[in-house]
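As you look at this complex, bear in mind that one protein chain is not there, while each of the others sits in place.
First chain written, first letter: the chains are A and B, and each begins at residue 1.
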Amino acid sequence: MKFATEYLWFNTKNHREYVNITDTVEGIVQKSGVKEGMVLVSAMHITAGVYVNDAESGLIQDIDEWLEKIAPFQREYRHHRTGESNGDSHLKSLLVHHEVIVPITDGRLDLGPWQQVYYAEFDGQRKKRVIVKVMGE
Amino acid sequence: MKFATEYLWFNTKNHREYVNITDTVEGIVQKSGVKEGMVLVSAMHITAGVYVNDAESGLIQDIDEWLEKIAPFQREYRHHRTGESNGDSHLKSLLVHHEVIVPITDGRLDLGPWQQVYYAEFDGQRKKRVIVKVMGE
Partner (left out) sequence: MKFATEYLWFNTKNHREYVNITDTVEGIVQKSGVKEGMVLVSAMHITAGVYVNDAESGLIQDIDEWLEKIAPFQREYRHHRTGESNGDSHLKSLLVHHEVIVPITDGRLDLGPWQQVYYAEFDGQRKKRVIVKVMGE
């Protein structure tokens, strides 16, 4: 049984940003030597997410607008009484989910032809982390 | 440590469709001989999902209407500038999530009494795949 754990750091230029991390995760899997197993890719923050979808830039803007529509930035969140202003970032994170598990077969990410792994930043412009944990043999 | 990987193929009659795959997943687990572990069930497409919920047909219609309400089909998605018309299918997939992990105990799916595993097709009428990967011993 093999394990490999790495932490990815992000510090996005924009408040919200979507970063394709597929190649990075693939590289960690190859370095681990795991041929059969799974890799967990999980945001370590409560205002960020990880999801699998398309690398098409128009769609990414659609996703961003849609998230803003159903989990909008607004002043009135109770969470803001703590001094924070990122209530919407938490809701967006819940909606997108903070993690994915990607299957590994023959030493590769076993993704469909259009599936890409994305880090979704909902409260950026500061240092944040994602854990990548490979498990298999 | 045992692994088993199978791919399920779908080609739904309808554009959107919800297919109960619990027995199929259970069969793969039994064939694998894994008694303790987990099984990943993950759509290999960016316009489909996998979720665990009830097999009640009224509820399935409720889920479908609800998804259409909050992630509606519409012309205006930027993604459609690529020639696609399935922007809503991507958003529905994000919302439902594309994968689940089901625990395996004593060689069986360790689900609650009403939990069923569903493949959710949001852009069907063509061939699509789900990966089922069993991991355990």
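As a working rule, contacts are C-beta pairs under 8 Å (C-beta built on N, C-alpha and C of every residue); 3 or more make two chains touch, one makes a residue touch a chain.
All of these numbers come straight from a predicted model, not from anything done at the bench.
Asks: Among the options B:L8, B:I28, B:A48 or B:V100, which residue touches the chain absent from this view?
Replies: B:V100
Asks: Provide the residue numbers of chain B that touch the chain removed from this figure.
Replies: 1, 36-38, 51-54, 56, 58-59, 61-63, 66, 70, 95-97, 100-103, 105, 110-112, 114-115, 135-137
Asks: List the chain A residues touching the unshown chain?
Replies: Within chain A, the residues touching the omitted chain are 1, 3, 5, 40, 42-46, 70-71, 77-82, 87, 90-91, 93-95, 97-99, 101, 129, 131, 133, 135.
Criterion: only the chains that are shown with their structure count from here on.
Asks: Centre to centre, by mean C-alpha position, how many angstrom separate chain A and chain B?
Replies: That gives a centre separation of 20 Å.
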